[in-house]
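Quick one: structure below, then a few questions.
We show some of the complex, not the whole, and keep each chain where it was.
Chain nomenclature is as follows: A and B, assigned in order of appearance, with residue numbering initiated at 1 for each chain independently.
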Amino acid sequence: MKLWQKETPIDQQIETFTVGNDYILDFKLVPYDCLASQAHAKMLAKIGILTEEESARLVLELDKIAEQAKAGIFKILPEQEDCHTAIENRLVEKLGELGKKIHTARSRNDQVLTALRLYYKDALESCQESVTALSTSIERFVQKYGQIALPGYTHTRKAMPSSITMWGGAFVAAMQDNLSLVDASMNMIDQCPLGTAAGYGVPLEIDREFTASELGFGRVQENPVYAQLSRGKLEATMLHTQSQIMLDLNRFASDLIFFSMPEIGYFSLPTDLCTGSSIMPQKQNPDVLELVRAKYHSVFACEMQLRTTTANLISGYHRDLQLTKEPTMKGLEITNSSLAIVTLVFERLSVDETKCKEGLTEEVFATEEVYRLVAEGAPFREAYRRVAGRYKK
Amino acid sequence: MKLWQKETPIDQQIETFTVGNDYILDFKLVPYDCLASQAHAKMLAKIGILTEEESARLVLELDKIAEQAKAGIFKILPEQEDCHTAIENRLVEKLGELGKKIHTARSRNDQVLTALRLYYKDALESCQESVTALSTSIERFVQKYGQIALPGYTHTRKAMPSSITMWGGAFVAAMQDNLSLVDASMNMIDQCPLGTAAGYGVPLEIDREFTASELGFGRVQENPVYAQLSRGKLEATMLHTQSQIMLDLNRFASDLIFFSMPEIGYFSLPTDLCTGSSIMPQKQNPDVLELVRAKYHSVFACEMQLRTTTANLISGYHRDLQLTKEPTMKGLEITNSSLAIVTLVFERLSVDETKCKEGLTEEVFATEEVYRLVAEGAPFREAYRRVAGRYKK
């Protein structure tokens, strides 16, 4: 077996090592970088670095690139490293000297930050929609089955009476809190870094308010040093939000896997969300839910990577920051697809009313018995001890 | 050596294992549990479970306990496990049958949650004050030294001209973002769980709005299942906020350790924040800053513990949740003391203007040279290539 051979020439080894899969990841950033470059070109015209006509030609060419990207035709070659070079190369190829002017008053650093933030903002909007869609789906489920009572568990043991309304409502409440986290993340992301260049600004009078407003940012990220210092940090809060959403999905999936076991059977999983076994012909396994559960850990690992990469480093850009891109994009995408799948689960999930009723065995009502005694005048601790006596082994 | 011997009797082994250091941690929670129990007693009177006189006697006794706790006299014994038992025991001891009534309509679970959230709210308020105090301290520092120019670094190498204003401003901006995270955390914490009992409510009509408002909570956490499901989750967002603050302090400490090296020397550390070596007589080491740097990782580890403990578990209380208490309290306290120390650092830090000036060597201005050529009409990429030629080895 020679899977691990190392006969690659040195230059290619270094290229592979430094570029990584950026040229693939960046495919998703092309439209965002085009938008940012258009705003930048307009601003350059506004401050007199470009003529209006030059700016218009750049904007037009960037429109074409964005369209080609949408159609899947625009390519980023490994030797171009990233979408930014690929786009600038295309501009030079099509527009000659004019193409060489687009990088005036910016650096690769703020260009990357801007494209990413635009992408993040779209991702967070989509996340907000997905969380809302899930809430709606749960609410519909609760409307359908909410009146059914079933045992609530503590310590993985029956505890007190609960209901589908109470159970489903918990996840709706969780999603409410998650929406406020999405808002907080959006608020942090929504600051425009364009014009901070390599983290120390540019020796030109530029109009940062203009580009920020053109791109729909809530505000300018004024301090150029902070633009770099906050890379990884802003992403971390965004991924924290995603992890929190995934944690709720993880707990939800854990509940469904558990409460749909034949031994318990309160819930029935839709068969098209179950999978068989390659050796055991009788099996109906909750694979989709197990993957939802496991994907929490994937998203969490993405977040972890962000949280440790920049620690112990001095301020200012380091190439280390490039490696924050993949886990951030991955974390956002896994969360988004998991939300969609769980929304689907809720649409198809059903409750087995008979099993729920059978589950409500006598001891589940022991606390109610205590409170009957309290109502008759017994101090709580006394009533408790009296009822507890009946359950002593 | 017999440090690891295991001659402890079994019951004591189990007690030690299950109680852990809760009885020590809980010392800080006594005043908060007293407040919560007072609100609870008043509510019980309001709904007719207690008489007004009974309620008043409980409130009075709880005042005494809180005072004794403040004076360091109130004790929690290991066999009492936690502050809640210690307090209830005291009430029974002093008030007899009446003491046995205080636990009506609540469970240890919501009692713990309520005391913790009151503690968290105080901690977050203190955190907000500390972050603000640090910002003020940096701003004063910037006012004193801000006009001084020094090289900005990227890739740990000189890049472009920066200034103390720009550098300090980055940390002020970071603290602004942190304040918005503290707000978001507070918003999540500020919901009152009292009355959710063991996660399935109580079979009594209670007045949850009353206790929530009595305790100053912003709102009632309505869903009892969510009250337990959110344990660890709400704490995680709070500790995420603390970690984010600590990350900025970590980066700040990294900057100061680096830029105060004799070889660079832009900053001078106050000697009382430095430490010597036990073998090298010449050393002045930045120990305080190194500890700030390292404490990011302590707080981060606390957060990690919260983030993994509850995953893969079904809903409902599990004893596992007890172990979220220590890392949460620890994370809050380390962050608070680190903020205070860094505030102190900024009060005493000085800038070496001569070294900063010497650091601004010719190549730091290469980008400005490019823009001079751009101003003369050269396309950016051309100007760049021309200046770059001078620096080719």
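Everything below uses one rule, namely that contacts are C-beta pairs under 8 Å (C-beta built on N, C-alpha and C of every residue); 3 or more make two chains touch, one makes a residue touch a chain.
Note that the coordinates shown come from a computational prediction; the quantities given were computed from them, not determined experimentally.
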Identical protein chains in the complete assembly, only 2 of which are shown: 4
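The definition used in the following text is that only the chains that are shown with their structure count from here on.
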Interchain centroid distance [CA atoms averaged], subunit A/subunit B, Å: 25
Subunit B partner contacts - residues on subunit A that touch it in the complex: 49, 92, 97-98, 100-104, 109, 152-156, 159-162, 166-167, 169-174, 177, 180-181, 183-184, 187-188, 197-204, 221-226, 228-230, 233-234, 236-237, 240, 243-244, 247-248, 250-251, 254-255, 258-259, 293, 296-297, 300, 304, 307-308, 310-319, 367-368, 371, 374, 379-382
